[in-house]
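Structure, as C-alpha cells:
A protein chain is absent from this complex, but the other protein chains hold their places.
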Amino acid sequence: MATLNLLQAINQALDIAMADNERVLCFGEDVGGFGGVFRATSHLQDKYGKARCFNTPLVEQGIIGFANGLAAQGSTPVAEIQFADYIFPAFDQIVNESAKFRYRSGSLFNVGGLTIRAPYGGGIAGGLYHSQSPEAYFAHTPGLKVVVPRNPHQAKGLLLAAIRDPNPVLFFEPKRLYRASTGEVPESDYELPLGEAEVIKEGSDITLLAWGAQMEVIEEAAELAEKEGISCEIIDLRSILPWDVDTVATSVLKTGRLVISHEAPLTGGFAGEIAATIQERCFLYLESPISRVTGLDTPFPLTLEKEYLPDRLKVFEAIKASMAY
Amino acid sequence: MATLNLLQAINQALDIAMADNERVLCFGEDVGGFGGVFRATSHLQDKYGKARCFNTPLVEQGIIGFANGLAAQGSTPVAEIQFADYIFPAFDQIVNESAKFRYRSGSLFNVGGLTIRAPYGGGIAGGLYHSQSPEAYFAHTPGLKVVVPRNPHQAKGLLLAAIRDPNPVLFFEPKRLYRASTGEVPESDYELPLGEAEVIKEGSDITLLAWGAQMEVIEEAAELAEKEGISCEIIDLRSILPWDVDTVATSVLKTGRLVISHEAPLTGGFAGEIAATIQERCFLYLESPISRVTGLDTPFPLTLEKEYLPDRLKVFEAIKASMAY
Amino acid sequence: MTRATSSLVHSPHFLEGDEFSIDTFALLKQDGSLYEGATVPDLDRDKALRIYHAMVFTRVLDERMLAAQRQGRLSFYMQCTGEEAAVIGSTAALDDADMIMAQYREQGALAYRGFSCDEFMNQMFGNEHDYGKGRQMPIHYGSAKLHYMTISSPLATQIPQATGYAYGQKLAGDGHCTITYFGEGAASEGDFHAALNMAAVHKVPVIFFCRNNGYAISTPAVEQFAADGVAPRAFGYKMRVIRVDGNDVLAVYQATLEARRLAVEQNQPVLIEAMTYRLAAHSSSDDPSGYRSKKEEEAWREKDPILRLRRWLEDREWWSDDEEKALQERLRREVLETMKVAQKRPAPPLESLITDVYDTPTPQLKEQLAALETHIRRYPEAYPKSAHKSASEHSPQGSSTSSGAVTGQGGY
Partner (left out) sequence: MTRATSSLVHSPHFLEGDEFSIDTFALLKQDGSLYEGATVPDLDRDKALRIYHAMVFTRVLDERMLAAQRQGRLSFYMQCTGEEAAVIGSTAALDDADMIMAQYREQGALAYRGFSCDEFMNQMFGNEHDYGKGRQMPIHYGSAKLHYMTISSPLATQIPQATGYAYGQKLAGDGHCTITYFGEGAASEGDFHAALNMAAVHKVPVIFFCRNNGYAISTPAVEQFAADGVAPRAFGYKMRVIRVDGNDVLAVYQATLEARRLAVEQNQPVLIEAMTYRLAAHSSSDDPSGYRSKKEEEAWREKDPILRLRRWLEDREWWSDDEEKALQERLRREVLETMKVAQKRPAPPLESLITDVYDTPTPQLKEQLAALETHIRRYPEAYPKSAHKSASEHSPQGSSTSSGAVTGQGGY
C-alpha cells in the first residue's frame, strides 16, 4: 500500500490497464507527451508508445467519434475530455451513438470498450466553465454507465472496472480532490463494482446520500449532526447510472429520512430522480420529505461560489430540518 | 376562427411574427423554398424573402451558433432543428452558450431573441432516431425556457410568446399531432403565457399531469377512470422550464394523488423532478406515492413501440394503483 | 442547379494539393465505350458480373420496396437509384473484409457483399429475424459477418468513427482499411471536419467516400457550400483527393482501388468525391417536384449508371438481352416472395425491448419488463404483436406479425 493522491491513483489505474491489455489506448487533448493538463496520463506515452497514448486535435466530437469507432473495432479506448464542461460538443456522439450502438444493431456491434474520463465539479475558483457537474445529463441516457469516485482508493478500483466493463462508461473525476484527497491505495490490480452504492457509515436517524467530492461535505455535515445527537447513515452512490436503488431504499426504510446532495443545479439534477424513486419505494416509511441540497438553478458563479455551493452547513441545516419535520 | 391543424397553427404563428417584426428570421435545414420537411415554414420565403427565411447547410451546431450570434446582435432568430433527435450536435451551443450568454456577461449581452423549434416524440414508427423526447436534457439547464404545446390553439399562442420572450426558448412540437390534431384557432395575434401550467379539467380524486402529445393519452385514461367513478384533475404543464410548481402543488394538495406521464425514459426524465418537488411541497397531503408512467429505460424501439409507449391503459392502471394504495 | 463542373481526365491522378482545379476522373461513356486514352481497369468477367448483379438487384429491390411502401406494407423506404455505380463500384474495389461505415443509401454495397434478400426483408419488416431486432426504421441494415456497420440515422457520426475504426485496424496490422460513405450534405456537419483532420494527423487507413448527388433532401449543393464541391476541402487537411464520375462504375472502381492501396500500404487517408445524382425522391416521405425540375431529372436519367455498365458488358459479350431478362425476372420474383414471407414473420419477442441496452439487462430493466408483461397479460388485445398467443385469441387474422398496416411519417 502506498499513499497516493487521486491523480496518482488514476494514473496508476491507467498504467495497469495499459500493461494488462495492449488494446487499451489513452488519448485526448494534451494527454500525450505532456501527460494531460492535470497529469493524469503522465509517463504513459513513454511507457506504451505514441500509438497507444497520444494527443488529438482539439475537437471533442472528433475525440469521441474516433473513440466510438475504435471501440467498435474491438479496442479499449480511454478518452479524456479536458474538463467536463467541454464534453458538450461530443454530446451527440455520446448520447446518440455510444449509448445506442449496441441496441440499434441488435448487438451485432457495440462500443462497450469505451471509457470517457473527465474532471468535473466546483470549489476551485473555476467559474462557469471549469466547475460544472454534468452527470444528470448523461443519467437520462440508457446505454451509458456513469461513475464518480470519492477518493484515490475508489478511483483506482472503479476506473479499472470502468475500463474493463463491456459497456460505455463515463468516469467523472472530482478535480477539486485531484491533489487534495490522499489515501492508502493497494498497488495491486483490483476492481470495485459498478452499479453498487457503498454504505460508508451506518446510522439510524437519517440517510445522507451523495457522490464524488460531495462525499466529504456530507461526512462533515454528519459530524456536525452527530454532535447534536443525530445518527447519520452515509451512502456513496458511486454509480449514477445504473444506480443502486436497493441499497438506498434499504437504508431509508430503516432511517425514514433522506437528504441528497450534489453540486449541479437543483432542477433536473440527479437528486430528483433519486427522490422520485425513493418516495415511491419507501412511501409509508418516510417521516419527512426527501430533501435535496444542491447548487442553485443558475450557471456556476465565481466570486460567490462559496455561497452557491451546497456546503456542510447547508447539508447540516437540511438534516436538522428533516429531523424536526 | 378557423379549423387548423398543428402545423398550420405553427405556420400561422411564424407568419404573424415575421409580419409583425422584420427582425424575425426563420432558418434551418430545408426550411427555405421547400418550407421544411413537415412544411411548418411553407410560403414564408415567398412572403418575406430569402434573407429572412432560408436553408442552412446541414450542420446543427452551426445553425444554433449562427442563431446565437444573430440573437446577440439584436435579431429574433427562429431556428428549426429538423428532428429533436438531431439537436444533440448543437448541445454545446445551447447548453453552454444560449443558456449562459446573459449570465456570464452580467447582461451586457444576451440571446433572448432566440427560439429553437424542433419536432419531437414517438408514435409515428420512427424508431430510435425519429422519436425522442429530449426535454429533460434541457430542463437541467438554467437560462433556457422549454415549452411544449398540446394542440393547434396552444401551439400558436405559445409559439408567439416564445418568439417574443426575452429569453432563449426551446419549442418542442409533438410531431405525431402535426396533422392529427386539429382545432379552432383564432386568426388574431395572441400569446399564451410561458411558465404557467393549465388545469384542463378539474377533479377531486387524483391529479394527472403531462405535456404535449401525452395530454391526449392522459385525457383518454381519465375517461376510463371516470367510468370507474374516479374523478381526475388534468393538468397540462405546457412549460417544462421554468415550470409552474404552484399550480401542480395546489392541485395535489387538493387531490392527494399524482400521476405524471411522459414518453422519455423514466430515469432522469422530467417526471422525476416534478415528483421530487411535489413530495416535498405536499408531503403531508399525499395519500399514495407519486407515480410515473413513462417510456422504458431504453432507446426508442420500432416494432414494439406500442409496447414501449406510456399509453392510456398504462396510465389508467397507474391511476387505479394510486387509488387503491 | 449549380454543380461542380470541370474537365475530364482519364487516369486516376490523386491531387496533392499543389494544384487546385479539380478534374473529374472518368473512363466509361454512356454508350458503353471507353473515352479515348482510357484503359480498362483490371476487372475479370466474374467480378464485373458480380458488380452488375448487385446493381440490378439494388434497382429491383428499390422499385419493389418503394411500391410496397406506397401500398402501406412498409413504413418507410430510401432508394439508391442513380447512385448504384458509386456505391457498388467502390465496394467492389475493397477487400470483402474491409469495414464499411455507410450513411443509409448504400444498400448496394451490402448487396455486393452478399446480404441475402431475406436479410434485407427481415430488417425492413423489423421481424424476429431482423439482426437489429426491429428497433430501427427500414433500411438501417447491419451485418457483422459482412463487415457492414449498422446504419445510424444521425448524419455524419459514422465519419469520425470510421477514422477511429481504421486507426484500430492500423494498430492491428491486419492489412485492412475502412471506407465511410456520406452525402455532400452530411459533409457540412462538424463531425466531417473532425474526421478528416484526425485521419490526416494520425495517418489512418480510411477512405472518405462522398456521394455528391446534388441534394440534401430539398437543399441543393449550391446552398450547402460555396466551393467547387467537397473535394477541395481535402487540401485543408493535407489529404489526397480524387473526383470521379460517380455514374461510371469502372472509374469509381479504379479510383477506389488506388485509394485502398494508398490507405493500406501507406496509411494515407483519401477523399473520393463521386459526382452523381439521386434519381428518386430523398425517401418515401419526400416529393422532389417541390424543389427541382423534371428536366433536370431527365438529364440525369440519361446517365443511368446501370445501363452504362450493361452496354459495356454487352460490348464485351459478357452479357446478353436474354440474360438480362432472366435476371430481372428472377430478382423480381425473389424480392416479392421473400417480402411476403418476411412480412408475416412475428415481431421480435417482448424481451427484445430491454436487451442490448447494456451487455446484460440491469435490475431496473428487468423490473420494467416484468411490469410490462403483467400489464400486457391484463390487456392482451391491445398489444397484438407481443401478447401471448393464448391471450391474443381476439385478434385472429395474424395481426401479431411484425408489421401491420404501418403508415409511418417517422423518418424523412
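Read from first to last, the chains carry the letters A, B and C; within each, the first residue is number 1.
The definition used in the following text is that a contact is a pair of C-beta atoms (placed from the backbone, for glycine too) under 8 Å apart; a residue touches a chain by one contact, two chains touch by 3 or more.
The structure presented is a predicted model; accordingly, all values stated were derived computationally and were not measured.
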Absent-chain contact - pick from B:N96, B:S181 or B:S288: B:N96
Which of C:E189, C:D245, C:E258 or C:D286 contacts the chain that the document leaves out: C:E189
Residue among B:S42, B:S75 or B:T115 that touches the chain left out of view: B:S75
Of A:M1, A:A19, A:A51 or A:L313, the residue in touch with the unshown chain: A:L313
Interface with the undisplayed chain - residues on chain C: 17-21, 188-194, 197, 200-201, 223-228, 232-239
Contact set of chain A toward the excluded chain (per top definition): 29-30, 32-35, 37, 54-55, 57-62, 82-83, 85-86, 88-89, 124-131, 175, 178-179, 266-267, 296-299, 301-304, 306-308, 311, 313-314, 317
Missing-partner contacts on chain B, residue numbers: 51-52, 54, 56-57, 59, 61-62, 64-75, 77, 89, 92-93, 96-97, 100, 102-110, 112, 142-143, 145, 166-167, 195, 242, 245-246
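Please note the rule applied: only the chains that are shown with their structure count from here on.
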Centroid comparison with chain C (C-alpha atoms), farthest chain: A
Distance between chain centroids, defined by C-alpha means - chain A, chain B (Å): 30
Euclidean distance of C-alpha centroids - chain B vs chain C, Å: 34
Shared-contact residues (touching 2 or more other chains) in chain C: 130, 135-136, 140, 152, 154, 190-191, 352, 357, 362, 364
Residues of chain B whose C-beta touches two or more other chains: 61, 85, 88-89, 128-129, 267, 296-299
